[in-house]
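Worksheet: the structure to be examined is printed underneath.
The complex appears here without one of its protein chains, the remainder shown in place.
Chain IDs A, B, C and D follow the sequence of writing; residue 1 opens each chain.
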């Protein structure tokens, strides 16, 4: 099992031992330790969508410690959140669960076609809070992408110099894209490539649809007979687009949905060579026992204990 | 009584002893010392609304020493004001009343739909003036919110590194919101959550109305039967939205009103689990003896001496 | 007489001895030394309006030494000008007349509804030129006010740290105001308050008219029966608005006018508790003997030698 | 009582409101609050003399929390210690007792005739730990005095700029002095003067003997009939030597001694116009109940409750 981690770390050959050690911590924690697979609990919805929408379905989730406990008990590889949520528990849970500090966030009280999230934390905060990684969101396709790419460059550089890992949420949106295009297979693959080229260690994208947004991409896909019909094929294309699988790509769960649908997606991610899931609303918006059972199933699919 | 302060300080687990000591000073001063409740006197209206509108109803209030004296005599936990007003009395009253330096301010000679207040002081000013905390205003819902969030992040980081407490005025306004939406319960709860995620120690919001601004929030509130009919219930939801009550949330008094109405609001804040009030115009726009009597009643409601 | 200066210095309790010493120098120089009154000669019109408009009516005024000599011979408390004019005479007249370096200036070759003056000098220039104070102009009511307020904050902080005094020209203008509103009593009082809150030691405003610009202010003025009919009453309200008279407020003379009108204004300033005048065009646009006679009369009114 | 504090703060006229507020905190805490007298608990002996010598007589004193509790329960004005001891309790006791961070320390594992203590903490540490003051030791008479004076100058400047108070331990020793000379009245008075000239707010010296070390001083004392026979007279001369009593001078208790002797010294300090004591070994080397009784007596002598 450890061999798989060493193999993965080998892909990050220009990184210093510090960043590698922090990637190791992420890969060696929890139920999936050593499998090369990751299930991460992200809780930024209080900021991104508002507290009522996020936590009213399961009120214990208003409490910042709840998410540390959920991630720990479920055996997640890491817990990711904005500054305030981590500050409110990082001391209490120090060392017990790998943490990812999300450094930029956006709220919907003022929304725009081409938003640029606000920087709400820094590398120095991640270090003092004992985090393994920083997280940063880019919106490829947005008029503000330049701001985000350049900010990410600065932040990633500082994070890596200080031995942290860099996780990039790469979510296409903005005036350059149709609504359907945000999850189009060509666009998601492109977003994964951009994040990889910007130096991300771990890339988080949405599970792509079969839609192809760009005619230029469509032409090539057709000419080259790139198989994109099934979710598994599309995952394979996205992973391929992230340096032929030499960058960790994980997929987001999205809004609360039926379990069966999610388990099928997880199987597609696994079978397409994806590295895991980042599952927020589908876990913390349930009662905890249910959430634990749900996450256990997800992890068993990734580990192969379940088909 | 001291036990309540220690309990509250326990919530701020990632903060250094300096910020905790300054939170202690705020919680251990005045008539409500040790109760975990706060009544703060804020006087920024000279800048925000103009001197005549603010002080003509009670001309002694033009004098900068007046407010130090009022806060002291009434037994408020602290006095908050912009640079000029604090510079004009901080030496004379050194050490006698906890001070909060409001670091950004906005005037109405030039107003806009989406204003960004001007930075009018800094953390170094707060240290040289002997303040316990800095104050900063954000307008969630404004097109300028990114500027404010990022400025707050920088200022809060510097303040905390130097052992100060951070008080955030979180006032929704701007093109993202209807006028009614500025005090809508979902919006105020969201504003409290944003301030908490940005790292505020103390959050100041307006008392919310029963209006719900965002349809996505409305749907969840209804589905989950979140009780929001009474002021007390709404206070409870806002406090819950600030890390399940693990951040100090206080409520602003607003424009001069009838006493009975305010006392009822104070009862709702107390019974809903709120931590206190920040009362400017309703205190300094009366003759001092009346103001003292008024504030005494407010504090007695908070302390439970009055029902 | 010295007692009045000490009383005034006592208002600046948070300032270091250096800033106090420089305020002392301004108050202890010239014909009005020790009275607590100030008449300052400002000559920035060459930059602000152009040289022909400014100096052709009295050609010797093209010469930079002329203004040092005029201020000295007339017994003004200080001479204020932009970088170039001070550099052209500061050595020759070193120590003989307190100097104020105006740090921002605006010209009318390119004008706008909401201008932001250019920073044309710095605190270090003021120190090397032997100035007692720096001057800075803000335009409350302008869309650019945020830039000016924040620049002033930085400059004032540096000036005070180095023991200089800070003089703020607070001139309402811009898209937030009607033309009449620029000198409206409520607006001028507001402008004085803003300058005081931003940390000005000396505030320069225009003599206000009886017009009230803001309806919210009008309502309060009427409800509280604030007397604003005479110039004297309006001066009193402006002075009150600058921390109840605990900041030095002086009034600008404006364009060249009939002597009688100006002397009446000076009487109103004196009787309303104002601290003096800053008189440019009405002094340097006359032949020197006339100017000296004119300024002598102004000073005699301030000193009480003339009713 | 508050009037005495305000009188004392008035002596520090060049200090900012921050340093004044922290002096206020020291003077307004504990059993002697408001009397203008101070009893401070210092515990640097673990570093200066070694742990066994210091704490074996009362083993609970090995625990860092013990000293916070002792200072609190006894009603001391403050607790002073090096970095490690404060870090080990500053969060737990945040805000409950004024703290003084001793910024330089010396151990006896390597001792010299002319030692220079090591800098073991900084102003930034004092801020993050919530201290009211920094402490620094100088050894006038030492060949290394220049190093210490210059270090103190830098540290005091930074501390004052950040609103902290500065406490100087001024202990004559080194090759310039005989052993007897270290507590000679002329030398102790000189040491107090040097600390005051270096900008100390609070000066700590040893209780002087009647010995006069310097012949030049002896000549003047005799010529001017300076009364130096009793401890009270010598205290008076030391206090006079610290700007005629306009700097707070406190006296150290030294090694463990008979209670009666110490109480007599306290009476002499009080009657000679001294401002209090800093008592380490005589308090923490006893069982706590005894220490509390002992300190109560000391404080009652200072407050005048006991003759």
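Throughout what follows, a residue touches a chain if its C-beta (ideal position, glycine included) is under 8 Å from a C-beta of that chain, and two chains touch if they have at least 3 such contacts.
Predicted, not measured: the structure shown is a model, and the values here were computed from it.
The chain not displayed here makes contact, within the full complex, with C, D.
Among D:140, D:253 or D:274, the one in contact with the hidden chain is D:140. Touch with the chain that is not drawn comes from one residue among C:161, C:267 or C:293, which is C:161.
Listed residues D:177, D:235, D:262 or D:298: the one in touch with the omitted chain is D:177. Among D:150, D:180, D:257 or D:290, only D:150 touches the chain that is left out of the view.
Along chain D, the points of touch with the absent chain fall at residues 11, 13-15, 140-143, 145-146, 149-150, 153, 157, 172, 174-177, 186-187, 189-194, 196-200, 214, 216-217, 220-221, 223-224, 226, 237, 240-241, 243-244, 246. Contact residues of chain C toward the unshown chain are 2, 5, 9, 16-25, 28, 90-91, 94-96, 124, 127-131, 161-163.
Rule of thumb we're sticking to: only the chains that are shown with their structure count from here on.
Common partners of chain A and chain B, by the touch rule above, are absent. Where touching is counted per the definition, the chains common to chain B and chain D are C. One copy, chain A, sits rotated relative to the other, chain C; on C-alpha atoms the angle is 140 degrees to the nearest 5.
Copies chain B and chain C of the same chain sequence form an interface built mainly from non-equivalent positions, shared numbers / all numbers used being under half.
Centroids of chain A and chain D (each the mean of its C-alpha atoms) stand 57 Å apart.
In chain A, no residue reaches two or more other chains under the touch definition. Two chains count as a pair here when they touch; such pairs are A-B, B-C, B-D, C-D.
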